[in-house]
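The complex appears here without one of its protein chains, the remainder shown in place.
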Amino acid sequence: MNTFGRIFKLSIFGESHGLQVGVVIDGCPAGIALSEQELEADLARRKSGARGTTPRKEADRPKIVSGVFQGYTTGAPLTVLFENENTRSGDYSRLALQPRPGHADWVAAQKFNGYQDYRGGGHFSGRITLGLVAAGVIAKKVLAGTTIQAKLRQIGGCSDPEGFEAVIEQVMADRDSVGGLVECVVENLPVGCGEPFFDSVESVISHAVFSIPAIKAVEFGAGFAAATLRGSENNDPIIDPSGKTATNHAGGINGGISNGNPIVFRVAVKPTPSISVPQYTLHLEKGEVEELVIQGRHDACVALRVPVVVEAVTAVALADLYLVHRARMS
Amino acid sequence: MNTFGRIFKLSIFGESHGLQVGVVIDGCPAGIALSEQELEADLARRKSGARGTTPRKEADRPKIVSGVFQGYTTGAPLTVLFENENTRSGDYSRLALQPRPGHADWVAAQKFNGYQDYRGGGHFSGRITLGLVAAGVIAKKVLAGTTIQAKLRQIGGCSDPEGFEAVIEQVMADRDSVGGLVECVVENLPVGCGEPFFDSVESVISHAVFSIPAIKAVEFGAGFAAATLRGSENNDPIIDPSGKTATNHAGGINGGISNGNPIVFRVAVKPTPSISVPQYTLHLEKGEVEELVIQGRHDACVALRVPVVVEAVTAVALADLYLVHRARMS
Amino acid sequence: MNTFGRIFKLSIFGESHGLQVGVVIDGCPAGIALSEQELEADLARRKSGARGTTPRKEADRPKIVSGVFQGYTTGAPLTVLFENENTRSGDYSRLALQPRPGHADWVAAQKFNGYQDYRGGGHFSGRITLGLVAAGVIAKKVLAGTTIQAKLRQIGGCSDPEGFEAVIEQVMADRDSVGGLVECVVENLPVGCGEPFFDSVESVISHAVFSIPAIKAVEFGAGFAAATLRGSENNDPIIDPSGKTATNHAGGINGGISNGNPIVFRVAVKPTPSISVPQYTLHLEKGEVEELVIQGRHDACVALRVPVVVEAVTAVALADLYLVHRARMS
Partner (left out) sequence: MNTFGRIFKLSIFGESHGLQVGVVIDGCPAGIALSEQELEADLARRKSGARGTTPRKEADRPKIVSGVFQGYTTGAPLTVLFENENTRSGDYSRLALQPRPGHADWVAAQKFNGYQDYRGGGHFSGRITLGLVAAGVIAKKVLAGTTIQAKLRQIGGCSDPEGFEAVIEQVMADRDSVGGLVECVVENLPVGCGEPFFDSVESVISHAVFSIPAIKAVEFGAGFAAATLRGSENNDPIIDPSGKTATNHAGGINGGISNGNPIVFRVAVKPTPSISVPQYTLHLEKGEVEELVIQGRHDACVALRVPVVVEAVTAVALADLYLVHRARMS
């Protein structure tokens, strides 16, 4: 549902064109220095504005309304709110009748009997990830000493960062969109995080990552390549009392538990389904398939904005596993 | 931890060489016909015995000790137990000193301060999946009308089922192991299952799937390929009031919610780390890297036994999402 | 922690003197008619203003910022915010040094290493119950057809409502406070709510009720008197196929499950610890016991404001049990 975590626990809310979006973070340890300003660097990385992202511009100014006192977390629930400013609901009026391919329009109408807020994707909008990014900043502080870095590795199959711009320009010229590949590396996570059988590091990270709209695949370490390898190739010899391994096909995780080596995983970001290329889809009243041309402001390559969100949910997932692990240690 | 689910809820327990392994299933609706015999077909699919699987043989006879009365589920917790019969703990005595590469030996010792049951992987053993398979049979009954089928698609990179045997024979001759690729297809799942933001169908299935030992990657629908596509290629036009789409790049899921089309996903199974090829790893007392040759009984291709486990956890995950969805409908 | 419920799920936040308090309600079915105005009747019942309640006056105007669209719940998380307007933090500056007897000041400082927001009780303030009352209004709508009514039955041991005013006047004249007894009756709850073993109706209601500040006891049906009875006196004969019983010593609950008769329970509300009578308590810096006279605005009889909060948490607890029960029915 809309909560995540066992100790370090998020509750997320809001719709693309509602009044506010935000997040409540429960279980955060007390005494962590925090200001609204410290949230801004990561929020800026998520922002649109770059070539290939939606021209919808918002201040995305975070407002902490509870849980921080005199510059430190209090241990009580920490709430961060964001106003929705730049909404043009008129753009979306016809969506109620013609569900956009690749979007949640149709399933949301089915699931919620037509009562869903359909404007701009409503609660399914990527805008809801604002709260995730804010929570991620705090989770990173809970994991002091650990670094989490996600980077865009491919756009539309192109692995050369020098070539990203050209891919994007072509996609924009075609009024289309394009997917991408993001890689995340976590360093210096303490050994022992992860609670098998069900709460392996892979389980909890993938659970969090697949909540980001547009993610359709995740692989840890050697990932899909491991399916083609032999044990003698895939095994990582332990070469040091710290647990350091000679190779890292396991992506830093054995038996679902962090082993002290870097946690490495990659996620696939599908192309934004909002495109201005004419498409076909069902017209709900007519019961017939009709052409649809989506107007409005879209991301030609939403993958550009995903790395910081991947970092955020990874931090949230690992902060929780870390606190749970600490609870169980004697 | 060792529970999974919100309404249809598993608790799993046991170790490879302990007395029993099993599962408690809470929240199962009352009135579902069930016998121990009905568990056996899926348990047999998980069993070793085929060429390429471990020669450890066990009866794997399920014993239902609660939750079933006069042939039907009662609504109270349903418990299935399995005796561990064929254990040879002597085989594993040296593992305490020399952690096996690719196994959980070293992380478990760190996490549990050396108190873990290290025999045969203890609680990290694939043997714990017996309870998952039993639960899967029941979950499939909760999802009456829905079919869930997983199949082995590749072994060691070979996609031709005719060639699987040759791959396995070579691997066995080399005393090595090999990974594989499993694909799962879910048909006729009701529209509307999945509880975004955090409990998308992808989130909940991946969470469950990554609890299966040896799984290192999962992709839904077009998966990693979606990262290389354009929106105009990847979008699935809705062509029918039932929600049927012309293509199924989304793998049956939009916005985290089942859309009525088949749910399709693939998982990578790494090669079993237990191999008899000589390896190197740290000797904990000596603090030095030494050769290790693992004796004992192993699966040359554990992927052969994985499809039914993937079906089981998928059924469990979807049964829970289905019951939650039903709870919320008016 | 600060979430409650399995399907119908609250997350609550805020501090007495922070910027805002509020609640996020997840899992609410879609299609329930709701406006901010409809929240106001119950919020007014919780308000101060009556003789015997604190003179702190606030508009307590609820603002729904997500989860409602075109007058109906959407199925997405529903968020209600309240501004804190009338805060006088100066009143509370000395509390950091001298913890008030009967308050959470001292334990909060210990638990949160001094980082807690100590102004006006911070997150421990009764003000946080604003969100509960808002959630209660919505929960009552989920339980359409069921009525939940709580009433103040005693003040300071006086059971005669005609005499309440006199008790309060005397207490105010003495600058003291006084406790009270609240009774709650739930009618027409469907049979079958409650999920033993652990989530009996008594368990879930008591869990919710004890989260209300100042509640120190709860009894269902005959309650403590049942300890003095014989089985032949206490048993309630079933006299009707509807489950109606001749007596209701069980308070409408057998085996933790609603039996169709009225659910009846009583709770004890302790006297507000904030009194202007001189008290003694430890001075943290001096390490000595010193006199403390609490200034500020207090409730002489907070029990006057408790009934609607008891109704609210009862509605929330039962709405969740009802949705869970419905999920499990075939």
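Chains here go by letter, A, B and C, matching the order in which they are written, and residues are numbered from 1 within each.
By our rule, a contact is a pair of C-beta atoms (placed from the backbone, for glycine too) under 8 Å apart; a residue touches a chain by one contact, two chains touch by 3 or more.
Keep in mind the model is a prediction, meaning the values are calculated, not measured.
Considering the whole complex, the residue from C:Asp26, C:Asp42, C:Glu195 or C:Glu311 that touches the absent chain is C:Glu195. Listed here are the chain C residues that touch the chain not shown: 1-4, 10, 12, 99, 101-104, 106-108, 110-111, 113, 121, 123-124, 128, 154, 156-157, 171, 174, 176-181, 191-192, 194-200, 202-204, 206-208, 210-211, 213, 215-241, 243, 245, 249-251, 254-259, 268-275, 277, 279-282, 284, 287, 289, 303, 324-325, 329-330. By the touch definition given at the top, chain A reaches the unshown chain through residues 6-7, 27-31, 75, 323-324, 326-330.
The chain not shown here touches chain B at positions 1-3, 7, 9, 11-15, 18-22, 24, 26-27, 30-31, 63, 65-67, 69, 72-79, 81, 111-113, 115-117, 119, 122-123.
The rule we apply is simple: only the chains that are shown with their structure count from here on.
For the pair chain A and chain B, chains touching both partners: C. When C-beta pairs in contact are tallied for every pair of chains, the largest tally goes to A-B. Distance from per-chain Cα centroids to the pooled protein Cα centroid is smallest for A.
Computed centre separation for the pair chain A/chain C is 36 angstrom, with centres defined by C-alpha atoms.
In chain B, the positions touching at least two other chains are 6, 324, 329-330.
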